[in-house]
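The structure under discussion appears below in the form of structure tokens.
Note that this complex is displayed minus one protein chain, with the remaining chains in position.
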Amino acid sequence: MMGFVLRRVLQMIPTILAVVLIIFFIFSVVPGSFLTSLMAEGRNMTNADVLAQMNAQFGLDDPIPVRLWNYVSGLLQFDLGISYRTREPVTSVLGPRLWPSVQLAIAAMTFAAAVGIPLGFMAALRPGSLFDSLTMVTAVSGLSVPEFWLGLLLMYVFALQLGWLPSFGYQENSLRHLVLPAIALGVSPMALLARTTRAGVLDVMNADFVRTARAKGVSEPRLVRAHITRNVLVLVLTTMGLQIGSLMGQAIVIEKLFSWPGIGSLLVDSVSVRDIPVVQGAVLVIVLWFLVINMLVDIAYALIDPRIKVA
Amino acid sequence: MPNPDPLLSVRDLRVQVGRRGPQILHGINLDILPGETYGLVGESGSGKSVTGLSIMGLLKRPLNVSAGSIHYQDQNLLKLAPRARRRLRGDRIAMIFQEPMTALNPVASIGTQIAEMFVIHRGLDWPAARRRAVEALDSVQVPSPEERARAYPHQLSGGMRQRVMIAIALACRPDLLIADEPTTALDVTVQAGVLKLIDELCRAEGTAVLLVSHDLGVIANMCQRVGVMDRGRLIEEQDTVALFSNPLHPYTRGLLAARPRLGSRVEGGRKRLTELEEIVPPNARGHDAPTLVTPRGVRAARAEATA
Amino acid sequence: MLNRLSLAAALTLATALASATSALAQADTPQPGGKLVFVAPYGGSITSLDITATPHAQDEIVAKAMNASLYSWNADTNQPELELAESVEKSADGKTYTYKLRDATFHNGAKLTADDVIYSYNRLGDPKRALPGAEQILRIAGAAEYQAGTADSISGLKKIDDRTVEITMTDINDPGWQLMSNFAPIYSKDYPEDQLASKPNGLGPFKLANYVPGAKVELEKFDGYYEEGKPYLDRLDIMLMEEAAARDVAFRNGEIDVNVLGPTQYAAYRAEPALAENLLEVAEVYTRNIGFNPKVEAFKDKRVRQAINYAIDKDLIVTKLLKDKAYPAVSWLPVSSPAFDKDARPYPFDPEKAKALLAEAGYADNLSFSVTAQPNESWGIPIVEAIIPMLARVGVTVTTDPVDGSVFSDKLLADDFQAYIWSNSSGPDPLHYLRCFHSKTPQSACNYVKFSNPEFDALLDQAGAEPDHDKQTALLKQANNMLQDEAPVWFFNYNKAVMGVQPWVHGLKPNSVELAIQDYQDVWIDDTAPASRRQ
Partner (left out) sequence: MRFNFVFGLFLVSVVVLAALLAGLLAPFHPIMDADLMSSELPPGAPHWMGTDAQGRDVLSRILYGARVSLMVGVVSQIINSTIGAALGISAGYFGGVWDDFVNGLTNVMLAIPSLVFALAIMAVLGPGLPSLLIALGLTNWSWTCRIARGSTLSLKSQSFVLAAKAAGFSDWNIMRTQILPNIVGPLLVIGTLGIGSAVLAEAALSFLGIGIRPPTPSWGNMLTDARELLRTAPWAAIFPGLAIFVTVLGFNLLGDGLRDMLDPHMRTRRE
């Protein structure tokens, strides 16, 4: 197992390096700079001398290869640089954003799994029924709604009309604040999971070993519980892994809408003020999250499916 | 009817696709006596497997039994509550299938899958059931059964898996075993062993066997009586010896004539008898010599058939 | 005529509202205790807890609670006034000021001394630190030399004794205009600089309790605050909420106590009696405008610039699109400016005249230009969308060039634009903000339209050297009117800032510099506040 993890971690390095390069080059040709973003409000007249000093301080007037070299060599020592905007190390800018993001991703996935998997299951157990059709139409619909639109509607209904939940924000140790953004973010993976689960269950239900189990006299509940679930889980796990892995990046819009202090909203804010070190750092976190989750999924595979070995 | 007291008696069994669809079985009548081995033979699509599945109550939608009765002892299986019928399944009437590669749950250990039988039908707790599972593995002549009980299906060969299937099917000493093409998917070299095992175990326990096969050689070796099916009808039923020596129905005659022989080209009815590519030794019968088929002969026959 | 009426009405309304609100604030005696949930609406995060590291209004909203500057802005009198000093003496030449500092304490317990003032201003001006707030102290004598690296410190700052400091300016204008800036707060000289961003230490009424980056800043009452009996509140939470639709829900839901409103919400709140009662409105000192780059040949012609001013029905845009959350602009200086000419009339909507002027200038139907714009609803893309059909009717083709903030300024600084729409500070100090049109002001500073007119320059220079306040104001008024006639920009509107306030909140002021920046020490909540605010 350790060997597997080590190998996977080593395999991540070229991917990460490629991501760093891609983002670096994109943002080295991006128009606008941190300095020009400072005056975008039109409130302050900016003194040219002050601008020049800031330019020099951030190394913005170095040539691109020098900046790249500085960045990569810093990265090798786990130094992500200094944020132009806050003038703090990027790690301490990213740090506080990590947990809210992880929380939101996990909550959204929990919602998606808790609703999507049972729905998919129930639909598959009565294929062709009204329930099945309704579930699948709902699922396709869930994949077809713009998410900020959905978030806004949730806000209006559950926060304003019904007053059940707070409409925005992040509170340490509060699950109530998590509910609406998690649902808004979770609807599309939920729909995907419902579909995958349904297809998976139908697939497994047709498998020979299910017929064997029936021939053994296994009861339907036990059949679903002991024979189908685990086999479906193997199929569903891939979808779940990919979804939760990309949720951190997909959360941008929802984080903005719900004023959620995650990596996604940090990324958008940093892009708009051209705080490149933070943009780099945030993308790196999002990518790492994806890679690590996928590694964990592979490990989980091995635990669930004896056919797969990770050693 | 040769015996007044059959173990299982099927009357006018009709199976249909959906409610209005075509009929698959057109009124099958069939009796299986306690302890006997009854062979059901026919081409693929003739309805032999459907007959077996109907008895088990494992027809898959949209197939359904539209008429008839299946009596096991005194009860009509078709009128039984699902729960009661499930209790019989595996316990009194068991079944093994053609595909040992896929018939076992890939993510559960062999031991667990056998032990499950004791848990659901005998009410044993899991540790006890697992011990019984090891014994069952031993009885189907799986070497080092304790180790194998912990293994997963993908770690076993096809023949081993079919032995595991047999262990599962016979775990509760059923009265009837329905064996649907139990050796078709197996390597020829292990077919004999598996058939021999079924035969020995069932004879020892007095279990009746409904052997479904397209392989006349297997039928000839294993069964006392044979029924021939064609397009959803049971067209002939005779003692094995009688059938092979004096087939009554023209279809049966064609079937027997179509047997490929060593060195000869397959002729007549080839188009429909595609599955028949093995050799029935003339007058072969009895249980001590399950088959005389040699691997080389089969390969030759196969080569011919595909040529 | 219509324009004049609506302007007059707007003015009356603003005054009435301002007085109504202050009357409301005095209606009851302030009660101590409780929590206010304020909102910072200009972004999903703040830049830093150290205000000297940032130039953004969003950060100012938070910093105002924690810091104090030498001067502060009096929202009632519309003048800078002394804050950290008890008294000041001005020298005969009007350039040197001697401040007697008040007895004030930093959050860490240190006492305010003259050294802190000198340290803070030197730190701001330090070229090695490159702080955006440096701009605020550039009028102190010697600051320019220090910036340029030819001096070790700012020579115009002198300690007399622990509580007395002397500041020399380069000109005779009131130093309060700059030194009141929230971006130039007084920090403690002994406080470690690397902690300013995480554990700020100021002189303000509230100290930091908890900061969740990207979500909120929680503050608590600072017991050692120098004003007796203040602040009234025990706690102050500032939510960082950018999305207006989300703020609306949160405000209606009682989750936040104030909501800075955009035009849409303003109209909606006015239509609901319960909400309409509690709106705080003020004419802010921002001028929204479309600047014409003389790089475009046509824009060199004054007639073309005037024609555009005639061709756009700005009253209609202000009423319909901005829902009256703005005052149609006359010239550059806003209505609340002391140099605003109350007799001046805005360009009337007169498409015929516009056509005539364009034809005269040779651009009857062959003028087209693109407007570089940010997405802002009050001074961005939507406004350009609205003028497109209006200008099409006089034969002018307009396209949009949508950009985000940093590209916007980048294009302006690089002179890479044909026209831009923007909202610029135009007050409170009229001289300072009219200087943006002085030919010596570089394009990169704020003369984005490269305006150059010797007469205008002369007027401004004269005003800058005029020690008499009234005379100076008269000169500035003249300059402002000249600017209107020259029309270097399309004068669109002056912002009306509006804040929805929960009925239990008192003591908020109509701050014309920036409504969202409040003197938190004067704010209090009454008994009708929900339990979550009163625990």
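Going in written order, the chains are labelled A, B and C, and every chain counts its residues from 1.
One rule holds in what follows: contacts are C-beta pairs under 8 Å (C-beta built on N, C-alpha and C of every residue); 3 or more make two chains touch, one makes a residue touch a chain.
The structure presented is a predicted model; accordingly, all values stated were derived computationally and were not measured.
*Asks:* Omitted chain: which shown chains does it touch?
*Replies:* When the entire complex is considered, the left-out chain reaches A, C.
*Asks:* Can you tell me which of C:31, C:79, C:264 or C:453 touches the chain that was removed from the display?
*Replies:* C:264
*Asks:* Tell me which residue among C:79, C:155 or C:400 touches the hidden chain in the full complex.
*Replies:* Of the candidates C:79, C:155 or C:400, C:400 is in touch with the missing chain.
*Asks:* Over the whole complex, note the residues of subunit A touching the chain we left out.
*Replies:* These residues touch the chain not displayed: 14-15, 18-19, 22-23, 26-27, 29-31, 127-128, 140-141, 143-149, 152, 156, 199, 202-203, 206, 246, 248-250, 252-253, 256-257, 267-268, 271, 279, 283, 286-287, 290-291.
*Asks:* Can you name the residues of subunit C that touch the chain not displayed here?
*Replies:* Contacting residues on subunit C, toward the hidden partner: 244-245, 248, 262, 264-265, 267-268, 271, 313, 316-317, 319-321, 375, 381-382, 384-386, 388-389, 392, 400-404, 407.
The rule is simple: only the chains that are shown with their structure count from here on.
*Asks:* Distance-wise, how many Å sit between the C-alpha centres of subunit A and subunit C, to the nearest whole number?
*Replies:* Computed from C-alpha means, the inter-chain centre distance equals 38 Å.
*Asks:* Please report how many Å separate the Cα centroid of subunit B from that of subunit C, as a whole number.
*Replies:* From the centre of subunit B to the centre of subunit C is 89 Å.
*Asks:* Counting only residues that touch at least two other chains, what does the list for subunit A look like?
*Replies:* Counting only residues that touch two or more other chains, subunit A contributes none.
*Asks:* Can you pull out the residues of subunit C that are in contact with at least two other chains?
*Replies:* Answer for subunit C, listing residues that touch two or more other chains: there are none.
*Asks:* Going by the contact rule at the top, pick out the subunit A residues touching subunit B in the complex.
*Replies:* So the residues of subunit A in touch with subunit B come to 206-209, 211-219, 222, 226-227, 230-231, 234, 304-307.
*Asks:* Subunit C touches which residues of subunit A in the complex?
*Replies:* Result: residues 31-34, 36-51, 53-54, 56-57, 85-88, 93, 96-97, 100, 152, 155-156, 159-160, 163, 166-170, 172, 255-262, 265-266, 268-269, 272-274 of subunit A touch subunit C.
*Asks:* For subunit C, which residues count as touching subunit A in their complex?
*Replies:* Against subunit A, the touching part of subunit C is residues 42-45, 47-48, 50, 53-57, 127-132, 134-135, 138, 147-148, 183, 197-198, 212-216, 239-243, 245-247, 249-250, 252-253, 255, 286, 374, 403-411, 413, 422-425, 436, 442, 444-446.
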